[in-house]
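Following this message is one structure expressed as C-alpha cells.
All protein chains but one are shown in place.
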Amino acid sequence: MDVILFLIFATIAVVCAINVVVQTHPISSALSLVGVMGSLAVLYLLLGAEFIAAAQVIVYAGAIMVLFIFVIMLLNAGAEVKKGQSTMALFLGVPLLAGLLIVMCWYLQSWFPIGTTVHFGGFQSTAPHTGPLAQSGGSAHEVGIALFTRYLLPFEVTSVLILIAILGAIVLARKEID
Amino acid sequence: MDAFIIISLAKILVVFAVLMTTLAYLQWVERKVIAHIQVRPGPYRVGPHGLLQPLADVIKLITKEDLVPPYVNKPLYLLAPFLAITMALLSISVIPFGPSITVAGHTTFMQLTDLNMGVLFVLAVSSLGVYGIALAGWSSNNKYALIGGLRSSAQMISYELPLSLAIAAPLLISNTLSLRELVDKQDGGIWHWNLIHGGQIISFIIFLIAAFAETNRVPFDLPEAENELVAGFHTEYSSMKFASFFMAEYANMITVSCMATLLFLGGWGAPWPAEYGSSLVPAVIFAFAGVVALYHGINAERRRDKKTFPVFGVIFLIIAVVFLLPMVQGWLVPLFWFCAKTGGILFTFMWIRGTLPRFRYDQLMGFTWKFLFPVAVLNLLVTGFVVALLP
Partner (left out) sequence: MDGIPISWFLTLSAILFALGVAGFLFRRNIITVFMSIELMLNAVNLSFITFSYKLQKVDGHLLAFFVMVVAAAEAAVGLAIILTVFKNRSTLNIDDIDTLKN
C-alpha cells in the first residue's frame, strides 16, 4: 500500500517537474511546480513529517507559488520563443542523461541497501517528554520542542532574515513618489 | 478493516448529502434574512415561503447553456471552478460535528477523519483555495475578470495572516492541533469555552473579520461586487461552473463558521452542564417555535399563510418531541448545539451583509496590513505571556 502510494506520487512529481522545465508559458510551469509541491507533501506524510507536509502546502504551495503566479499574471510576458534548437544536442544529451541517472541510482542503491524501509507510521517519537500515547516523530509537538530549544538561535536569525526580505521587497517594488 | 471502510463510506455519503442540501438552503436563508432586514418578503412564491426556491435555482443552473467562450485558456478555465469547489469541500472532512455515535453496534466519531493536525489541514486547504479564484480571473481573458481575480486573491492571502495568528492564540491555551481534542478541552459549560475562560474575545473578533475577507463576503466583497467589476472573477462563467463558485463560497462560509465554533465557542458542548437541564433546551426551543407558528397560522393576514404556518407549527412540535426521546439524546443534543452555534455565526454573516456597506480596495488592504495584523500579533503576544506566566 505504501509502495503504491509512493510510486503514484513520485511519478506525479517527476512528470510535473519535467513539465516545469519543458513548458513554454510560465503559468503552466508554475502550476506544474505546485503539482510537484503537492506530491512532495504526500511523500513527506509517508515519511512521518506531518508538520513539514502541512508547512509545505501552506507556505510553499499556498503562498510562495501564489506570489509567483501573481508576478507572472502582472507582467504578462507571454510564452517563451524558442530559437536555435539543435537536434544533435538532443540525441547526445538525453542518452547521456539517462546513463548518468542509472549510474547514480546504482550508487545510491549500494550505499543504502534494502535494510531500511519506509512505511507510514515508522517514525515514532521516543522522547521522554511525550505523554502516554506515542506521537509521530514529526508532529508539531516534536518540531516545536526542537525548534524552541536546540534551534532557537537559527529561528531568531531567520526571523531577522524575513524582516530584511520584507524591507528589501518593499523598497525594490515601490513606485517613486515625487 | 472492512467495517471501517463501510462506515467511512456511509459517513461520507451522509455528510455529502447533508452538506449539499445545507448549501442550497443556506442561500434561501440568506435571501430571507436580507429580505427581512430590508423589510420585504424575499422568496415567497416558489413553494411554501419560497422553500422550493433553491430547487428552482438548481434546475435553472443545470439547464442553462454551458457556454465556454472561444477566447479563454481552456484547461485553466475548466480547472478553476473544480479547484475552488474541491478545496472548499475538502476542509469539511476534518470538522467534528459531535461526540461518538453508536449505530448497529459500531461506534464511530461524528467526523469523517480525526487528524491530529486538523487545524493545519484546514489552513492548508484554504491556502490552496486561492488558486481557483486567481486562475478563474486569469483564464477568462477579460480585463475585469483579471482585476477581480487578482484583487480577490491578494485580499485572501493578505487576510490569511491575521486569520492564522487569531487561530494560534486559542491553540496556545488548548495546546492541541486536533479539532476533536480542542472541543474536549473546552468541555463543561460556557465558562470553560476559549472565548470566556481563555479570554480570547479579541482573537474571536479578529478571526471573524479575517473570515469575512477570506470568504469574499460583505464588507470585503469588492472583487466580486456586481456594480463594481461586472461580476469580478466569475464574469465569463455560466451554468454549473458558476454554480461551483457559488457553492464554494458558501462551503467556505460553513467551514470558517465551524472553525470559529470549534476554536472559540466550545464545539458541541452545551452552555451549562446537562444536570441542570440543558438537554431540554432544544425541545423547548422547537416547541416554542411550533406554538408561535400555530398561533400565527390561526391569526394570519395573508391567505396563503393560513395553510402553511400551521403545517410548520406541527412539524416543529414533532421535532421537539424527537429531541425528548432518550435514545437519541446522546448524539442529537450535541449536534443541535453545534449547529446552533454555527448557525448563529452564519446568521451574523448574513446580518452584516444586509447592514454594512463595502470597503474600497485600498481601505481593505490598508485595514489588514496596518491595523488587523499588528493587533493580531499583539494579541498573540499577550496570550503567550499570560499562558507562560500564569500557573
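Letters are used for the chains, namely A and B, taken in the order the chains are written, and counting of residues starts over at 1 for each.
We take it that a contact is a pair of C-beta atoms (placed from the backbone, for glycine too) under 8 Å apart; a residue touches a chain by one contact, two chains touch by 3 or more.
None of these values were measured; they are calculated from a predicted model.
Of the chains that are displayed, which are in contact with the missing one across the whole complex?
Contacts of the unshown chain, counting the full complex: A.
List every residue of chain A that touches the chain not included in the displayed model.
Interface with the chain not displayed, on the chain A side: 2-3, 6, 10, 13-14, 17-18, 20-21, 26, 29-30, 33, 36-37, 40, 43-44, 46-49, 51-52, 55-56, 59-60, 63-64, 67-68, 71-72, 74-75, 77, 80, 97, 100-101, 104-105, 108-109, 111-114, 116-119, 122-123, 125-126, 137-138, 142-143, 146-147, 150-151, 154, 158, 161-162, 164-166, 168-169, 172-173.
Here is the rule we go by: only the chains that are shown with their structure count from here on.
Touching chain B in the complex: which residues of chain A?
For chain A paired with chain B, touching residues are 27, 31, 34, 50-51, 54-55, 57-58, 61-63, 66, 69-70, 73-74, 135-136, 139-140.
Would you pull the chain B residues touching chain A in the complex into a rising list?
For chain B paired with chain A, touching residues are 76, 116-117, 120-121, 123-124, 127-128, 130-131, 134-135, 137-138, 146, 150, 153-154, 157, 160, 177.
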